[in-house]
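Report on one structure; see the data block that follows.
Let's look at chain A:
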Amino acid sequence: MIGFPILSLITFLPILGMFIILALPKEQPKNVKYLTLAITAIQVVLAIILLANYNYSAAGIYDEKSFQFIEKFRWINITGISWLGTVKIDYFMGVDGLSTPMVLLTALISFIATLSSWTIEKSVKGYFALFLLLDAGMMGVFVALDFFLFYIFWELMLLPMYFLIGIWGGPRKEYAAIKFFIYTLFGSVFILLVMIGLYFSATELMQDGARVHTFNMLALMNPANYSPDGILSALNPNNLRLIAYIALFAGFAIKIPMFPFHTWLPDAHVEAPTPISVILAGVLLKMGTYGILRISYPMFPDITRQLMWYIALFGMINIIYGALVALAQKDFKKLIAYSSVSHMGYVLLGMASLTTVGINGAIFQMFNHGTITAMLFLIVGVIYDRTHTRGLNDFGGLATQMPVYTGFVTVAFFAAIGLPSMSGFVSEALVFLGAFGVELIRVLTMISTLGILLGAGYMLWTLQRIFFGPLNEKWASLKDLDGREYAMFIPLTIIIIFLGVYPSGMLNIMNTSVNSLVSFVTTTIHSTSLGGL
Partner candidate 1 sequence: MLQVGLTHFLVVSAILFSLGIYGIVTRKNAVMVLMGIELVLNSANINFVAFAKYGNYGLGGQIIALFVIILAAAEAAIALAIVLNIYKTFANVNVDEIDKLKE
Partner candidate 2 sequence: MNESLIVNLSIIILFLPLLGFVTLIFLGKWIKKLHLFEVFILGLALILSIVVMYAKLSFYNVKDIVAAFTWISMGNAPAIGSINIELGIKIDNITAIMLVVVNLISFLVHMFSIEYMRGDKRYTRYFAYLGVFTFSMLGIVLTHNFLMMYIYWELVGLSSYLLIGFWFEKKSASDAAKKAFIVNRIGDIGMFIGILILFTQYKTFTFDVIFQQIGLGNLPFNSTAWLTAAGILIFMGAVGKSAQFPLHVWLPDAMEGPTPVSALIHAATMVAAGVYLCVRIFVMLTADAMLVIAVVGAFTSLIAATIALTQNDIKKVLAYSTVSQLGYMVMSVGVGAYTFAFFHLVTHAFFKACLFLGSGSVIHAMHHEQDIRNMGGLRKKLPITYYTFLISTVAISGVPFTSGFLSKDGILAGTLAFGKLTSHWLIPAMGFLVAAMTAFYMFRLVILTFHGEPRDHHKYEHAHESPFVMVAPLVVLATLSIFIWYTPNPFAPADGWFLKNWVKTPAQVTPVQTRFEFMKPSTEEAKAEVHGEITHSVEYTETMHWAHYPAMILSLIVAGLGILIAFMFYQWKKISADKLAEKLKTLYKLSLNKWYLDEIYDATAVSGTLGFGSILAWFDNKIVDGIVNGSAHVTQLVSKFSNLFDTYVVDGFVNFTAFFSGFVGLSFRRLQTGKVQTYIIFVVFSIIILLLIFKPF
């Protein structure tokens, strides 16, 4: 264990940075950039320190003792107002095998996105201040263990995102920003409702022996903490639980984004500036699946088991549908956006399997999609910076003009296709292995394998249209990558290939937790009395 509160530090460091930036004079954009870079670099260092001190055999999930780097103290404590009752809310942070990969990912992607933000010219101060606020919100979501705190971070990250798209975005930025904001907020309402429902259904045993309503996620996972007549009681499962689960799931599904809630994604991606696309695809989408694994699964294990076929079905639809729609795109960025939809489908499919292999694959896919898609959006950014167009048919023959760039593109594209020796393959293979092993969703899995064919289709076609063939004379003066762009691509490439060759490096972090999660979800609350679906 470490002697300082590493999780608070890693979460609130960007906010500190934000205040410093706000205090800096407007005439020093360079300093603002370097400061942000330093802050995100420190975050990466902290993430590495966290990993170095991480105990691989501690499970977490529902057991507070095996969570790591815990910080817990009373945050809000209201007593003595008779009609309000006692409200106790904890500031509760900790990590386990579910969140550690996401913390690493967030730190990494924030750093890379900062590098990518170097080209920002318009009101630099405001941009980087919002950027850091966003960073803090994302990090907080992944380390919070109190539902209330989780929700605060969840909402916190919406605001900067709205402005980052709405001010620094493309031609239709206002539309995209509002769509993103409203859509996500719409989902948040469901989460909030279920959160409050759970709060009033469960109590936690305090040290003084009293039972008090709680937002503590771990307490909410334990069926024994529910009162039998609570509306979402786990002791007396009723149909309200099913409805609550679906509402909660919808709230998270919007973020993933799951078909049919995905249409904000292409718009947001196309309009957002490159670094924001990178963050959006690299980290934000993971929050949806993370939320499902962290909250929906262990708090509603009964419903999860009941609905796994439907989750897998939506996973399959995401995979196939996203890939087919990607095939028809003419805008490079939109194509990548839809490929994200397809790739997040693998995460859903793996989660739906409720097996160690599948969920390991799903979380690993979350991480890998984060790195690979970040790279893909950076790639789009590089070409867009130089040519100010994203039309797939506007290019041709760039491989001769920009060989190094083409090299990185090839790596990223084949990683996205799931070529072995790159990380994407391992996670996709694990997802399929896990999902195929479950008889209920076997057929869906078999259909889903078509995704790897379609993926190869749209990626290779793109590669051909942009990079192969005779050089389009219009682009004969394009420059190859510069040092800053190397600095963005090289770490990602190394991680993608390293994890493709040595996936245990990441899988070992999550494995214990996933085993614990699977056994928890598959064995807690035996109930077949539910009606409904």
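Criterion: a contact is a pair of C-beta atoms (placed from the backbone, for glycine too) under 8 Å apart; a residue touches a chain by one contact, two chains touch by 3 or more; residues count from 1.
Regarding candidate selection, all candidates are chains of the complex that A comes from, given by their letters.
Only a predicted model underlies this, so the values are computations on that prediction, with no experimental measurement involved.
A.B. asks: Which one of these touches chain A in the complex: 1 or 2?
C.D. replies: That would be candidate 2, which touches chain A.
A.B. asks: So in the complex, the part of chain A that touches candidate 2 is made up of which residues?
C.D. replies: Residues 179, 182-183, 259-260, 262-264, 321, 324-329, 355-357, 360, 397, 399-400, 414, 419-421, 425-426, 429, 432-433, 436-437, 445-446, 449-450, 452-454, 456-457, 460-461, 463-464, 467-471, 503-504, 507-508, 511-512, 515, 518-519, 522-523.
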